[in-house]
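Each remark here refers to the structure printed beneath this line.
A single protein chain has been removed from this complex, and every other one stays in its place.
Read from first to last, the chains carry the letters A, B and C; within each, the first residue is number 1.
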Amino acid sequence: MIPGPPSSIRIRYSEVDRMGLLYHVNYLEYFEVARSDWIRWLWKPYREIEDEGFALVVIEANIKFISPGKYDDLIEIVVSASEWGRSRLIFEYTMKRASDGRKLAEGKTAHCFIDKFGKPIAMPDKLRELLTGHPHINL
Amino acid sequence: MIPGPPSSIRIRYSEVDRMGLLYHVNYLEYFEVARSDWIRWLWKPYREIEDEGFALVVIEANIKFISPGKYDDLIEIVVSASEWGRSRLIFEYTMKRASDGRKLAEGKTAHCFIDKFGKPIAMPDKLRELLTGHPHINL
Amino acid sequence: MIPGPPSSIRIRYSEVDRMGLLYHVNYLEYFEVARSDWIRWLWKPYREIEDEGFALVVIEANIKFISPGKYDDLIEIVVSASEWGRSRLIFEYTMKRASDGRKLAEGKTAHCFIDKFGKPIAMPDKLRELLTGHPHINL
Partner (left out) sequence: MIPGPPSSIRIRYSEVDRMGLLYHVNYLEYFEVARSDWIRWLWKPYREIEDEGFALVVIEANIKFISPGKYDDLIEIVVSASEWGRSRLIFEYTMKRASDGRKLAEGKTAHCFIDKFGKPIAMPDKLRELLTGHPHINL
């Protein structure tokens, strides 16, 4: 597991439903925002990866909704890279409310590196090095 | 399994990412649109259920992304109620492109009925009857 | 004015706010969905326009919110091309609830044709012909 520093997101008005709760679909978007932060933290902005002609596409996603987030809550998400293979990479997520530390959700997403034609390719060497050489690693 | 008639959704400009592909988070929103259609088809508009003080909240979601949808593609989603218990209900989803029948995604969501205080409650009797008495049922 | 046939959109659960009303930002997205329908109706799918290397970018938008749309309401939007110049095109919108015909919003968006480098270019000849030769035209 290689956890990054927590990402903070304040729940927007547009993101809650008619019960005033974070709409369930947006948890997955929050995971993505946090994952981008993680990639920037460990390696470089995801924008640069795509500009070089690669993409890290999502092939599976799992979310467990534990307790609802409310409008204007400040949320903290910790992302960890938990497993990887030749072209695959798996992330795990824990989402909490900052004010009381209550866990709101957990999740897992599986990804694959592809080239600009959509073909799966090996993970860039630099990223593999950063993952393998990371001091926090304990898969 | 109690499959409903397919729901049709055309992929909006706002819903694709910079690769021109349906942004992964929106698959989960499409599942919800199709689930609402299913509930309307089997029983009544979900709006009425919430207006009576109940809600069917999502407690877990799983999505397998198989092939990407593109901007302006017409999508068909078949939803089936696949399992249920006292207050729980599980739906499964198959999402295809209408033009060539290509499967784009599969998914599963688990739900729980709650009252207006957020407490889990038994599924409304009428829905249980409709589920149990449905001719297509083969769990 | 060249009005197209009304576009129908059912308000999604994700699109309402904590008051159960269509979130104001989504009116602008609905205008876009209806505008795409209009372009498809008068000319061809907007997807093809972009695939040929052009884009019709928004340079100004104005929305008047008259009465709120509610979750699950069926909405009808009529789009009209109301003015155009060398590279500019202006659309006007009227949005009603289908069930009672109540007007929910009016709007206006101004657009400019650009090439793939972002430079303004003249409107494609074919579109100009369709606009100018249209029987409903009364600017």
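Basically, a contact is a pair of C-beta atoms (placed from the backbone, for glycine too) under 8 Å apart; a residue touches a chain by one contact, two chains touch by 3 or more.
Just so you know, these numbers come straight off a predicted model, no measurement behind them.
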{"item": "Residue, one of C:V58, C:V78, C:A98 or C:L130, that touches the chain absent here", "value": "C:V58"}
{"item": "Contact with the hidden chain (one of B:V25, B:V57 or B:M95)", "value": "B:V25"}
{"item": "Touch residues of chain A, complete complex, unshown partner", "value": "12-14, 29, 32-33, 36, 45-47, 70-72"}
{"item": "Chain B residues that touch the omitted chain in the full complex", "value": "13-14, 16-20, 23, 25, 71"}
{"item": "Absent chain, residues of chain C that touch it", "value": "18-19, 24-26, 28-29, 32, 50, 55, 57-65, 68, 118"}
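The rule is short, and it goes like this: only the chains that are shown with their structure count from here on.
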{"item": "Distance between chain centroids, defined by C-alpha means - chain B, chain C (Å)", "value": "29"}
{"item": "Between chain C and chain A, distance of the C-alpha-averaged centres to the nearest whole Å", "value": "35"}
{"item": "Averaged-CA centre spacing for the pair chain B and chain A, given as whole angstrom", "value": "24"}
{"item": "Where chain C touches two or more other chains at once, by residue number", "value": "13-14, 71"}
